[in-house]
Structures are given as structure tokens and as C-alpha cells.
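Let me begin by presenting the structure, written as C-alpha cells, before commenting on it.
Yeah, one chain of the complex is gone here, protein chain that is, but the others are all in their spots.
Then we have chain A:
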Amino acid sequence: MTLVLKNVSYSFSNKGNENNKVISHLTMQVNQGEFVSLIGKSGTGKSTILKLITGLLKQDEGEILVNGKCVSLGDVGYMPQRDLLLPWRSIIDNIMIASEFQKELKITREEARKWLTRVGLKEYENAFPNQLSGGMRQRAAFLRALLTDKDLLLLDEPFGALDALTKKEMQAWLLSLWQELNKTIVFITHDLEEACFLSDRILLLQPNKIIEEIKVDLPRPRMPKLFHSIELVKMRCELENRITNETD
């Protein structure tokens, strides 16, 4: 699985006007099994990029290819910031919802149950979303994206609304799961530490539409104690400088 964006531009209104472009001539590539984070100030078009990759938005120009094929709705797994679990469906029915839209997707309840057990939600199979805590809901929402059975997962600030402790737990949890699954992940975050801790590469979107690439060569497997290491703190400071310098 590789994801390729070639020369992609997008504007919300006044199509074609260079000044209205949210994304301008963007080119990037994500390789099989890679964990790539997108960071940048608000309004630099991070969420828009994800929506373009899902096919929810159509680019004005350029190409978006997944495995060499033009992307269309239903090709990738998408997890937005809000968990968006349907309150009238039990957790298991929520995480299996994609199989109701995609005929070729065969996921049995047995498999779904195994997954719930694996992420520690076994007892909540028949519970309703409002009975779960924030962290549990995010895990269920992640499973829902995972059970679309796509190689590419797009996660739009999945832990943005969680408290600091739960967030740390969820980051370690996500990382361990990703290492086993061989999925490709594109991850949006505002949290620079989080980006350093999780990613292979970080793409920094600047307001002037330039993209900087930062390679994170911290060794894997990464453990939560890495948060206190000098390398990570250094990298975090450097990222922060790059973000603020550009706007001064």
C-alpha cells in the first residue's frame, strides 16, 4: 500500500483563484506500514487533506492515488476527532457498521468480539456509547475504522479531546496495535510530543503552503518513558521553533 498525492490543489470557494487555495500544489507520499503525522497551525488544511484522501472532497487539480489507483469513497479507514458513535447502537453494532455498506467486507460478530476483547472492551459489547468513558469511546471508534479492513487509516486528532493521562495511555495502546497490524497511518495532531512519539515522519504544513519533512529516528519499539528522553524533548523544541519562526 502506498499513498501518493501529486500536485494536489483545493479551494473551498472561488475555484481557481490562487489566494483562496487551502491546499496548493501539494505533493507527498506515504509508504506501506509507515506512520506519518501532519502538524501545523489551524487553517493550514490538515483536515482538508484527510478529507481529500477519503474522497469526501474532490481536489481541483492533481491526483490522489492509493496503490496506484485513484481514490474513491470507501477506500480508506477514517477516524475523525469526535468519536461519532451512534448512540442508539450497541458498541458491537457500531464497530461493525462499515460491513453494512460494503458487500465485499465480511466481518463476523465473532471476529468483532475478538477485537473488542483485544482492546479491553469485552464487557461492553452490548453497552451503548453513552455508558463508556472518553478513552473507551475512542478505542471503539478506532476499531470501527480498523474493521473497514483497509490498509490505510486516516486519524484526525483522535486523542485531542482526552485528558492528559488517558491520552498517554491511548498513544502507547495505538503504537502497540500498529506495530502488530502492519497498517499505514496518517495522523493529524496539534500535540508535538505526540507526533514525535508516534511517527516515522512528520510533515509540517506551513501557512505559506510549504511542507517541511522531519524524520523521526527514535528507535522502536517506543515506550512511554521515551517522553522524558532528551532526544524527544529536543525534537519537540525544534519543531516548535520551526512552526513559530515561519510565522514571525
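Throughout what follows, a residue touches a chain if its C-beta (ideal position, glycine included) is under 8 Å from a C-beta of that chain, and two chains touch if they have at least 3 such contacts; residues count from 1.
The working rule: contacts and distances are computed from a predicted model.
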Between "XdhC family protein", "Hydroxymethylpyrimidine transport system permease protein", "Phenylalanine--tRNA ligase alpha subunit" or "8-amino-7-oxononanoate synthase", choose the name on the UniProt record of the chain that's been left out.
"Hydroxymethylpyrimidine transport system permease protein"
The one of A:1, A:28, A:97 or A:161 in touch with the missing chain is A:97
The one of A:35, A:78 or A:115 in touch with the missing chain is A:78
Touching the hidden chain, out of A:130, A:208 or A:245, is A:130
Name, in rising order, the residues on chain A that touch the hidden chain in the full complex.
51, 54-56, 73-74, 76, 78, 80, 82, 84, 86-88, 97-98, 100-102, 128-131, 148
